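A single protein chain has been removed from this complex, and every other one stays in its place.
Chain lettering (A and B) follows the sequence in which the chains are written, and residue indices restart at 1 in each chain.
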Amino acid sequence: MSLGKRQLHELLFYMILTRKLEESLARLHREKRLTSPLGLHSGLEAVSVGAAFVPTPRDLLASSLPTTGAFLLRGVKPVEIVLELLGKGAAPSGGRSGIRDFGDLGRGIVATTGHAATHVSVMTGMAFSARVQRQDRVAVALVSEEAVATGDFHEGLNFACVRKAPLVVVVVRFPSAARPGGAEVSQLYERARGYGLTALPVDGSDLLQVIQVVETALERAKAGEGPTLVEAPLRSSTRYIGSDDAMPAPFDEAARLDPTRSENETDVDANPIRRFERFLSNQDCLSEVERAALSARADDVVSDALRAADAAISPDARGLEERLFEPVS
Amino acid sequence: MTDVIMPQMGESIAEGTVIKWHKKVGDRVERDEPLFEISTDKVDTEIPSPASGTLTEIRVAEGQTVPINTVVAVIGEKGVDAAAPRPKPAPSPPPMAPAPPPVPPVSAVRGPRSSPLVRRMAREQQIELPKLSGSGLGGRITKQDVLEHLEARRASEPMPVAPTVATPAPAAIAGAATPGRVEISSMSNIRKSIAEHMILSRRTSAHVTTVFEVDVSRIVQARESLKKTFEKEEGVKLTYTPFFVRAVTSALKSFPALNASIEGEKILYRKDYNIGVAVALDGGLIVPVVHHADEKSFLGLARAVSDLAERARGKKLKPEEVQGGTFTVTNPGPYGALFGTPIINQPQVAILGVGGIHKRPVVVNDAIAVRSMVYLALSFDHRLVDGALADQFMADVKRRLEGWDEKIL
Partner (left out) sequence: MTEITYLEAIRQAMWEEMERDPRVILLGEDVGLYGGAFKVTAGFLEKFGKDRVIDTPISEEGYTGVAIGAAFNGLRPIVEFQFIDFIANAFNMITNFAAKSRYRWGAGVPIVMRGPAGGGVRAGPFHSQNPEMHFVHTPGIKVVTPATVADAHGLLKAAVRDEDPVLYLEHKKLYRHVKASSSELESRETPPIGKAIVRRRGEHIVVVTYSAMLYVALEAAEILAKEGIELEVIDLRSLVPLDRECILEAVRRVNKVMILHEDTRTGGIAGEISAIISDEAFDDLDGPILRVTAPDTPVPYAAALEDAFIPRAEDIVRAARRLARY
């Protein structure tokens, strides 16, 4: 895929927006204005944006990870995300869900149940039904590596392999520091051989690599070659779930402008946004002015969203029992 | 002295229900003679007496469930303890049972047991439950008991609905003067007021009754096909009454003399059509009025009739709802009478009695057909209304009923 400068800037914008939006959500949570566990991971931006950028609007996406970037790229507005989390009546689910379970078939997003991999078989079903109905579409499922332990993951993937469903499963692997007490798992892409499944490893902190690999996976799917597993380890990530967790490392703009602070290469490699910025500026595709403009635009979008969501009202309890079933005509 | 216990009929059985006592307290019982009947999860069975003697005490009444091994009764030696029942709750006969109850009755302190249904029926029909004897388990009053009581009550009173032809009875003739056995009871208020009204009416109006036979097959069919929908969609039970009220109201417009009153030598032609619909109550009748019946749609009429009847039976009518009538419709009830000769409801000049609707063979176009027929009896005041006029009015009512074509839904 060749990307023009505008597209590259947009990709950067979405990564920055993702980060800033999540930071503001974490702040709301700290202020106890959001009370349910939040579940955010910094460092996911490249996978989030990259895995959602490649599929077309006709393709389908489901994610049990807090991939805010992916939802934004599929056309979910920042205000909708905040409305969902605040449980307002104007939220897309009317206050009945939460962001983790966001779904809208019109925008090609399937809501998950929040369980690690139940959506893998559902996305297999969507992919399989797309193939038999000769629809030119692919289903993409994002899961975390913990989900690989569940029966759902294997049942779904097995079916997809047997039926050559046009499915892409992106498994995000968190660095051991962030992983909550999980045992060391060997390279997934080697395990995939047991399924006769093509598996492609990628550096999950590198946006362009993610885009390239996901693209390959989608092309395989569209060519009828069956499912692909994309294994995307992250170099660094901070988890924020409950208010006792440490705030994710802030997207600290002030630091980079301070000549006395040098950013060490490894740290930049581990930060998807910084890494992409470095790449762009090395290619003379991004000036400091342009970068600042993108950042400022992201700030505006976030504050608009927060303001609008704040002003919205709670759902009307009288509607509680509606829409359980399709109304009988 | 022997304790009679609730036996264990199977390994997993923990309790049993006493269904029936075959003996009463004080009865002589022989060993192995069937003493009582029980019901358990697995089996119903008769339990024989464990000893001979006198049944001195019954501790568990019919219908009660107790754990196994509970002492349900006590058998004493012959002659001993028989006369002195213990102070523990031992069922004693209710003080005012009209007929000896077939089973040892429940404690007089609690009163007869009854179900929610029975209590509701008692409320609606003004029945005093303690007056009934219960044929259910443990002397419970059942739905059947209530229905039988109502039957008997209706049969023993003069036809409450149709004001019957009352032979003028001078107050001088006292029933007590006639020899023979007699039971004396006082008139209820409603009975007194009916008695007064009937006599007054007969003395005031020159009563004549004319009878017409009407083919109501069309109406019967309309009602049959629509009554379910009516009830479901409108929540109103569809009886025949609104049909008759409708026909009468329309006919009265053409025959104003039937919707009038007489005051001295003046005739008051009423411009309102307030149709009274007689409702049978326990021990009497009452005539709630559908005001401005001509202004109502059929549905409105049906609703009004149904609502008034229900509230009449529930004694919830407001005073204005039994006043202001200009014409009355009544019926002799569902007991089989062909028609009655009703007494005019003063100060009106006419009253229409609707008989029972029966299928009869009739001649239609020189062939025999089976049609739903009804007799309509109009009693009218000959001071104002002549026979010919009355008959013309009735012919109009008949025409409207036989050619019914109004859409009712």
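The working rule: contacts are C-beta pairs under 8 Å (C-beta built on N, C-alpha and C of every residue); 3 or more make two chains touch, one makes a residue touch a chain.
None of the values given here were measured: they were computed from a predicted structure.
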* Of A:Pro92, A:Gly204 or A:Gly226, the one touching the omitted chain in the full complex -> A:Pro92
* **Selected residue (touches chain absent from view) among A:Thr18, A:Ser48 or A:Ser121** => A:Ser121
* Looking at the whole complex, which of A:Leu21, A:Leu72, A:Leu85 or A:Ala139 touches the chain that is not displayed? -> A:Ala139
* Structure fact -> Note that chain A touches the absent chain at residues 60, 92-93, 96-97, 101-105, 110-111, 113, 115, 118-130, 132-133, 135, 139, 151-152, 154-156, 158-159, 162-163, 323-326, 328
* **Positions on chain B where the hidden chain makes contact** => 17, 19, 39, 43-44, 63, 115-120, 136-137, 140, 142-143
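The working rule: only the chains that are shown with their structure count from here on.
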* **CA centroid of chain A to CA centroid of chain B, Å** => 75
